[in-house]
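With one protein chain held back, the other chains of the complex are shown just where they sit.
Per-chain numbering from 1; labels A and B assigned in written order.
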Amino acid sequence: MLDLETIIKRVQEAVPSCRIELVSNESHSGHHSLLVDDGHAVEVARFLRDAPDICLDYASNVTGIDWLNSTVKEKVPVTETVEGEEKVNEKTVEKTVPGYLEVVYHLYSMRLKQGPVILRMRTGNRDPDVHLPSLTPVYRSAELQEREVYDLFGIVFDGHPDMRRLLMWEEFEDHPMRKDYFPPEESDESPIDEQARPKQ
Amino acid sequence: MTEDKQLQDELALYGVHLTLLEQVYNWGRSNSLWPLQFGLACCAIEMIASVTARYDLGRFGSEIFRPSPRQADLMIVSGTVTKKMAPQVVRLYNQMAEPKYVLAMGACAISGGPFKGGYNVVKGIDRYIPVDIFVPGCPPRPEALLNGIIHLQETIRRQKLSGPGKARHADRDQPSEYAIPEEGGRDLVPQYNAETWRPSWQGGGK
Partner (left out) sequence: MTSTEEVESISEKSERLLNISMGPQHPSTHGVFRMKAVLDGETVVKLTPVFGYLHRNHEKLAERTSYLGNMPYTDRLDYFCSLTNNWAYALSVERLAGIEVPERAEYLRVITAELTRLQNHLAFLGFLLNDMGVWATVLIYGFREREKILDLFESLTGARMMCNYMRFGGCRCDVPDGWVEEAKRITDELPGVLDELEQLLTDNEIVVARTQGVGTVPGRKAINAGLTGPVLRASGVNYDVRKVDSYGVYDRFDFSVPLGSVGDCYDRFMLRLLEMRQSLNILKAALNELPSGPIINPKAKNRNLRPPAGEAYGRIESPKGELGFYLVSDKSGTPYRYRVRPPSLVNLTLLEDMCVGQKVADVVVILGSIDIILGEVDR
């Protein structure tokens, strides 16, 4: 199988204006992934599917991830003037990384029996209705799974032929897989429910 | 007179059998409980297994599963009732003809079971319809379901059709249909049916 560096190079040749970068994965699985900008994701996916030596013709798994706002401690060099002398000190600064929603596609090649190549797309923020392009026109297998992501995470997929809720009923207002969702207050709270409640 | 067991037994020796119409009626219907063919989740598989050759629910007269609620006497709630499913469960219950009974099979139907913490799970079907028999287990073995049905049969045989303490279906003041919950923006409306269930802080029995 082609390594991810080569695939990135090939994608950049085929879709010149797209931004694509490698997201490395520190765990033992070694599943690194490709982050694609949402403007060109459909073109990139179509290229990956149709290029004869890559031929990722099968999208296995489509899912969303909710990343909350996080604070990262960074060491920043700060130039300070102490007693007329300039000194470069390192100072720890807390930085807030805004949260975002992410969609992950696991692509395999059924013809070449290879894979997986993992594609990711990210939204800019965690607003109630964030938009990402749908890959259903390229991979039909994403149809129901993207509807599920819309239902549970609230990502609207542009270009999806049938963007409705999949699991919850139509009148339901929330997106329950988001990390800040709380189930409705029960009229009879037993101690078990209190423990199960996620910490705020 | 016929409630005198000794006299009944004595007369039976001479081939004279005395009984109450109530007893014959209860004996008859307790031995031909037709369940509604209605599987919800994992427990439904054990329900099917209890109909097949090894456990043979037919020995107790309940092997005829009816797909239509109009023809069924017993609703076996076999599995997790979700909030999306609860309105249809209540609707099916309302469509069943009296006398009707409900058997809550498995931990999920009783209390939500392992999925109790879920946002889409009803924490016990007794919040919406009256339940006659609870069969615990996750899932209960077919033997447990058989035991539950035998218990239900015993309950039916003891039921009175008139006088004080008569059975629910014989009491005109008792409701036979319950309000169907509606799907709201965040949850089912109402969250429980006050006619059948109350939370413990409001004097409920649970």
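As a convention for this text, a contact is a pair of C-beta atoms (placed from the backbone, for glycine too) under 8 Å apart; a residue touches a chain by one contact, two chains touch by 3 or more.
Only a predicted model underlies this, so the values are computations on that prediction, with no experimental measurement involved.
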- So which of B:L7, B:A97 or B:C138 would be touching the chain we can't see? B:C138
- Query: Which listed residue, B:G117, B:P136 or B:P190, touches the chain dropped from view?
  - Reply: B:G117
- Item | Residue in contact with the excluded chain [from B:F38, B:Y101 or B:Y192] | B:F38
- Name every residue on chain A in touch with the hidden partner chain. 25-29, 31, 57-61, 63, 65-66, 104, 106, 110, 113, 116, 118, 139-145, 148, 152, 165-169, 176-177, 196, 198
- Task: In the full complex, which bits of chain B touch the chain not displayed? Write them out.
- Result: 36-42, 44-46, 48-49, 51-54, 67, 69, 79-80, 82, 84-85, 88, 92, 108, 114-115, 117-121, 138-139, 141
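Basically, only the chains that are shown with their structure count from here on.
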- Note on the structure: For the pair chain A and chain B, the C-alpha centroid-to-centroid distance in angstrom is 47
- Message: Give the list of chain B residues in touch with chain A in this complex.
- Response: 84, 116-120, 123, 183-187, 191-192, 199-201, 204, 206
- Contacts from chain A onto chain B in the complex sit at residues 167-169, 171-174, 176, 181, 183-184, 186-188, 192-193, 196
